[in-house]
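A protein chain is absent from this complex, but the other protein chains hold their places.
Note that the chains take the letters A, B and C in the order they are written out, and that residue 1 is the start of every chain.
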Amino acid sequence: MNEAFFFYLFSGLTLLAALYVVFTKNPTYAVLSLVAAMFSLAILFVLLHAYFIAVVHVLVYAGAILVLFLFVVMLLGVGREEPASKSQRLYRIFGGFVVVGFLLEIGLIIKAVSSSAQESPTILAGTIEAVGKLLFTEYFLPFEITSVLLLVGIVGAVVLSRREQMPAEGQYLPGKAAEGGRSKQV
Amino acid sequence: MITLNHYLILSGCLFAIGMYGIITRRNALLILLSVELLFNAANLSFVAYARYLGDLTGQVFVFFTMVVAACEVAIGLAVAILLFRTRETLNTDEINTLKW
Amino acid sequence: MLALGWLILFLPLMACLVIAGTTLKHEKISAWIACGALSLSFIFSIILFAVLAAQGFPTLQSTVTILPLEHLRLEFGVLIDRLSLIMLLVVTGIGSGIFFYSMGYMKEDKGYSRYFASLSLFAFSMLGIVVSTNFFQTFIFWELVGVSSYLLIGHWYQKDEAADAGKKAFITTRVGDVGFLIGILFLSSLSATLGKQTLDFQALSELLGHPAGHEFILTAICLLVFCGVLGKSAQFPLHVWLPDAMEGPTPVSALIHAATMVAAGVYLLARVYFLFILSPTALSVIAGIGAFTALIAATMALVQPDIKKILAYSTLSQLGYMVMAAGLGSSSAAMYHLVTHAFFKALLFLGAGSVIHALHTQNILEMGGLFRKMPVTAWTFLIGFLALAGVYPLSGFWSKDEILTLAFTVNRPLFWIGAGTAFLTAFYMGRLFFTVFLSEPKWKKEPHESPRVMTTPLLLLAFFAATGGFFGLGTFLHSHYDQAIAWNFSVVAGSLTLSLVAILLSYLIYALDIPLLKPFEKPFSPVAGLLIKKYYMDDLYDVLVKYVQQNFAGLCDLFERVVVVKGMVNGTAQLTGWAGDRLRCLQTGKVQFYAFAFSAGVTLITLFWIVLR
Partner (left out) sequence: MIALLVLIPLASALAVLLMPQERQEEIRKITFFSCLATFFISVFVFLSYSAASGGVQFEISRPWVESLGIRYHAGVDGISAVMILLHGLVSFSGAMVSRSIKERVKEYSIFFLILVASIFGVFTSLDMFFLYFFYEMAVIPMYPLIGVWGSKNKEYATMKLTLFITGGAVLSLVGILTLYQAAGLQSFDLIALQEHFAASPLPAATQQWLAALLIFGFGVIASLWPTHSWSPIGYAAAPSAVSMLHAGVLKKLGPYLMIRLALTLVPEGTKFWMPIVAGLSVVNILYAGYCAMVQKDLKFIIGFSSVSHMGYVLLGLACLNQTGVSGAVLLMFSHGVMAASAFALIGFIYDQTHTRMVDELGGGLGNRIPFVAVCFVMTAMASSGLPGFSNFIAEIMIFFGAWQKYPWPTLAAVFGILVTAVYLLRLVKNVFYGKEKVSWPALKDAQGLAQKTPFVLLLAALLVFGFFPNLLVRNIDAGVKHLIAKNPSIFEVTP
């Protein structure tokens, strides 16, 4: 009973927050409501006994990613969106159709496969220990690869957002000049 | 009694909302936000399956998803900043250099 | 003994290779190598002849297989019998005379060594045909003769005319070769149906000993093989290359006309006479072509001003005789005339070369009165002239009268053509001789007799041209395929009278300048024009080449450019480009549209999948 109550409460909250993200005109509000959605999702995770994931989820999403979003929104000073054009309205209508169709399809699929999905008798708790063990034994290689991926992400972000530094006139950069000279030749 | 289907339907709804966001929003930042919704819809079904199938692998994959999401956001935001710097706008209607 | 045969064959090739490989820079040595090799071949031929004479001329053959095909062996060998022995002697003997003569004639030429290398190659190719044991080998050397004539006629390749003449000779004879090769292909399948696929002469003659049926295919084979003869022996309609081939050095002309190349065709006729005898239809075609060639060539010779061209047309005409003889049923008569003709025609060409060497012109109207200035040349030339005209007792008399007698008994119309040709021959040769040697001198620079190295071959050849009729060659070469020729006094007397009358007439007209021809000049001027223009044959071929062949080639090229490249290739490219251009409209470049399309696509595909289930 408790579980059902919490589930309906927080799933409702999540959906509301998500809808607000999509429909609000103010980007700042959108980010903040996404934070709310993340929190309620984390509680759903707890309901599913995924304690470690729930904590990480809050830390990473709410704590890191969305703060980053907020920074960017503030930094760029993105204001409200302009009023919708004609094509924009078309997108809304047809997008609505597509999305509703998609939802219906998902419902159909879930209905079709639901009989096979049995509840597991034992409840595995997603503690740090359990998840960590799995992560560092069976999924060790993918884990390491994700770390490389992260590194690449960081480097990529740095390179992309760095302001192009033009060498001042007369200043000679040997490596770059040779490079440039060759590419011109080719 | 909350079954797997409850979670899956919730996940589907989240996904559909995210999709709608991607289709309708024109601000690049908000599109990225909607993408985050999609990620979380997927995460939710992962965790739900992990619970109902009794297999922690699902949770491990959520972990990986988060890493990917983090990278995506880092790069995506960097691109957004770059775009704003060169174009002074984040409106996707005005950014159409993909067409050549 | 056969080893000697191989040696005779390969000595000139070795000379050619040695010259080309090592002594190109040393002209004297090159010349001596070439002459030495061929004289050595000549000496070996004499030895071979002597040895085999003691044994009563058995037929010897040795072959090596170059390449075993599935059912056929491509062989290479040496066949020695009466026919090839005589021909070996002629080719090497006259050949060496001409080689030595060349040493004097070609002095100070830039391509001296190259000349002798090609000359040796020419001799080698001819000897290869002579000793050939099978059609494949004959074809090989047939082609080699073609290419060596190409090299020699085009020796002075800087001259456009020479280069063109070489090309013309090669391509014209190759037209015949195409037919020849097809004939060989036919022959290979015919022999396969008769039991054993072979191209060997002896094996074939046994296989074809009892032909049952196959008349049509045999006629076809004979005519196709005869195509090769048409090309090499310059019979109508492939005769056009021979007069042009006069662009080559004079010794080369002598070699082509006397001992090699043109002789090859007639020799092939004699060699594979067992084949031709099986098809009377083919034989009558051959006889007709021979007679026709003899007549038109003799008429063309009447009006030529160029000393070498007159001799060239004379060769054509005499070759016509030989081919006619073969067509009438006697290959031995053809070969007999071939041998005697080789002597006096080589003599005449070398004599002409001597005159040209002295005066540096080929136009007989610019010569005259040389009898005193060049006595050796003149006397030997006189012998050659009389032999060609068929005056008793010189060699030409015997062989020519044998052919005329044969024609008289077998085919009366051809006899009249032959007799007419004999009259014309004597007349145009008289014109040549009297104009050059006995008429008023028209040269400016004092001419002088040629050096010893050139006159010695003249004397030797003159000896043989005079006495060639007394060796009994006709009976020596007689084979059981040939018609027997009965001596007919009236024919002989008649033809001799004709010749003498013609010589007398020409003496009156050209030596004494009595204007006997004046009244005929007017009404016959169109005929003379026709003759000067060589019956427009060259022009006809020019038109064929220039308009028909070139236009067809142009058409192919146009098709290539327009249909294949522009239509099929670039058309495909343009179609692709156009399709891409249309499809490009789908790419709006707007992220939103892509996202929408993507979502809609996923939804639709999922729907499809659900419905399918």
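Just so it is clear, a contact is a pair of C-beta atoms (placed from the backbone, for glycine too) under 8 Å apart; a residue touches a chain by one contact, two chains touch by 3 or more.
Values in this document were obtained by computation on a predicted structure and should not be read as measured data.
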Where the missing chain makes contact, among the chains that are shown: C
Option from C:Ile8, C:Leu52, C:Ile140 or C:Ala333 whose C-beta touches the chain left out: C:Ile140
Residue among C:Gln549, C:Gln574 or C:Gln587 touching the omitted chain: C:Gln549
Missing-chain contacts mapped onto chain C: 66-72, 74, 136, 139-141, 143-144, 147, 150, 154, 157-160, 163-164, 167, 170-171, 174-175, 178, 181-182, 185, 188-189, 192, 197, 549-550, 552-557, 559-560, 564-565, 568-569
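Basically, only the chains that are shown with their structure count from here on.
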Contact pairs, highest-scoring chain pair: A-B
Length of the line joining the C-alpha centres of chain A and chain B, rounded to whole Å: 5
Computed distance of Cα centres, chain C from chain B, in Å: 91
Touching two or more other chains - residues of chain C: 592, 596, 599
Multi-partner residues of chain B (each touching 2 or more other chains): 19, 23-24, 26, 93
Complex contacts: residues of chain B adjacent to chain C: 19, 22-24, 26, 28, 31, 92-93, 95-100
Interfacial residue positions of chain A with respect to chain B in the complex: 3-4, 7, 11, 14-15, 18-19, 21-22, 27, 30-31, 34, 37-38, 41, 44-45, 47-50, 52-53, 56-57, 60-61, 64-65, 68-69, 72-73, 75-76, 78, 81-82, 85, 88, 91-92, 95-96, 98-100, 102-103, 106-107, 110, 114, 117-124, 126, 130-131, 134-135, 139, 142-143, 146, 149-150, 152-154, 156-158, 160-161
Chain A partner contacts - residues on chain B that touch it in the complex: 1-10, 12-21, 23-27, 29-30, 32-34, 36-37, 40, 43-44, 47-48, 50-57, 59-60, 62-64, 66-75, 77-82, 84, 90-91, 93
